[in-house]
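Every protein chain of the complex appears in place save one, which is left out.
Chains: A, B and C, in written order; residue numbering restarts at 1 for each.
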Amino acid sequence: MPDDFLEHCLQILEERGVRLEDIADCARYLQADYHVDLTAEELEESVRAVLSKRETQYAVMTAIELDKCAEEGKMSDKYLTDALMRDEALFGSDEVLAYGICNTYGSIALTNFGFIDKKKYGIIKKINREGKNTGRCNTFLDDVVGAIAASAASRFAHRWKREESE
Amino acid sequence: MPDDFLEHCLQILEERGVRLEDIADCARYLQADYHVDLTAEELEESVRAVLSKRETQYAVMTAIELDKCAEEGKMSDKYLTDALMRDEALFGSDEVLAYGICNTYGSIALTNFGFIDKKKYGIIKKINREGKNTGRCNTFLDDVVGAIAASAASRFAHRWKREESE
Amino acid sequence: MPDDFLEHCLQILEERGVRLEDIADCARYLQADYHVDLTAEELEESVRAVLSKRETQYAVMTAIELDKCAEEGKMSDKYLTDALMRDEALFGSDEVLAYGICNTYGSIALTNFGFIDKKKYGIIKKINREGKNTGRCNTFLDDVVGAIAASAASRFAHRWKREESE
Partner (left out) sequence: MPDDFLEHCLQILEERGVRLEDIADCARYLQADYHVDLTAEELEESVRAVLSKRETQYAVMTAIELDKCAEEGKMSDKYLTDALMRDEALFGSDEVLAYGICNTYGSIALTNFGFIDKKKYGIIKKINREGKNTGRCNTFLDDVVGAIAASAASRFAHRWKREESE
């Protein structure tokens, strides 16, 4: 049922070590230059809104399933498993899936994603490291989390601007 | 090994019922308005070039693995399995992965993809139907095949134009 | 002032020969396979919503200004003027600007755009022709109109689906 998908996504994210507040903290980091005293709580509503979109939800499910299938050795394609377990730098499909989330929040979301994907702040840094040094695969997860944070920050900026101009 | 990835991709595509010449025929269809007497053979080289790019190769492997994991009941996410088995119209991640392939061939490739994705010509029609009426899941496959054909047609158009202007 | 931008955009579109109902008719055409008895009026609200987004509004203004500057000989770059007046097939930036509009409406909007851009239905056909046979330049306009129609159709499909599932 559609309305349960938000809860479902929050749950599978948490099972992979990512909480709503971790993503909100990344979104806050992206907005920090513009609003110094913004708190992560203020961005939680935005993260929730991004996670309520059907396309985001399916992207999150697809990303986490791919990581799990790779780390559990369920895939039939050994070259794919290998690329995912190594977090191959030129893989590409992980960022592409993330762009699918950002796209619906406009061009600022994409810029935000590029920045946090390279900076690897907070939870993104944590899961990225975890995916490299252990048997865990977080190849798709870190990008999807970055994309949600980038989209939430962009959504917040657009709303804040709109209120300001009213 | 990098160079084997082209052969690997041709093989896993064939296992799912898609041959190089089927994709070339879709590419020819997309160029038919501009070059009436073009043959599918002339476009095979372009399809092969698209399939030689690392990002295309990983997208093909990811797409086929997702379809297979869904139809073999290997996924742990039952909502995702359900969406893939139904070829849910608003799923979105299948087209997003396909855009990742088209993007590297410029804006005409994206337009071509949109057209053939709606028209469902040739092999795309066949695998799309197969994915709806049987236990087969071709949700990602039809988009990836459309994207390769669209990119090959765009690549051909750009080269033809270049030669003409020399 | 923000709220006037919708009216401003409707006005500059009309000055270039494109009315709200023409775009709604293109959106209806894109949805016709799914909802046979849909009327263009039912899609006007969706077109209006797409045109209310700030990013769409700026894209429309940019597109129309470029066409006008080209046809009025105001540009300092003669190669650019030449490409725009010829509606050069491999130009690309016109479709790129259009994708910027579609992106915020998800992957179906992009597919819709690719289809109508090749089919050139209704007002798109008219302005495309006008831009080729006269001193008029509609190189950017036809793509932007196609993108608004494609986005409106996608927005309608998503809402219709949502209501159905409630």
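One rule holds for everything that comes next: a residue touches a chain if its C-beta (ideal position, glycine included) is under 8 Å from a C-beta of that chain, and two chains touch if they have at least 3 such contacts.
Only a predicted model underlies this, so the values are computations on that prediction, with no experimental measurement involved.
Note that of B:31, B:46, B:62 or B:107, the residue touching the chain absent from this view is B:107. From the set C:42, C:55, C:87 or C:130, the residue in touch with the chain omitted from the display is C:55, counting the whole complex.
When the omitted chain is restored, the residue from C:91, C:115 or C:156 that touches it is C:91. Panel shows chain A; residues 89-90, 92, 95-96, 99, 106-108, 110-115, 117-119, 157-158, 161 of it touch the chain omitted from the view. Residues 5, 8, 12, 54-55, 58-59, 61-62, 64-66, 68-69, 74-77, 79-80, 83, 88, 90-93, 96-97, 99-100 are the ones on chain C that touch the missing chain.
Where chain B meets the missing chain, the touching residues are 1-2, 54-55, 100, 103-107, 158, 162, 165-166.
In this text, only the chains that are shown with their structure count from here on.
Homomeric contact chain A/chain B: same residue numbering on both sides for over half of the interface positions.
Chain A and chain B have Cα centroids separated by 26 Å. Those residues of chain B in touch with two or more other chains are numbered 90, 92, 96, 99.
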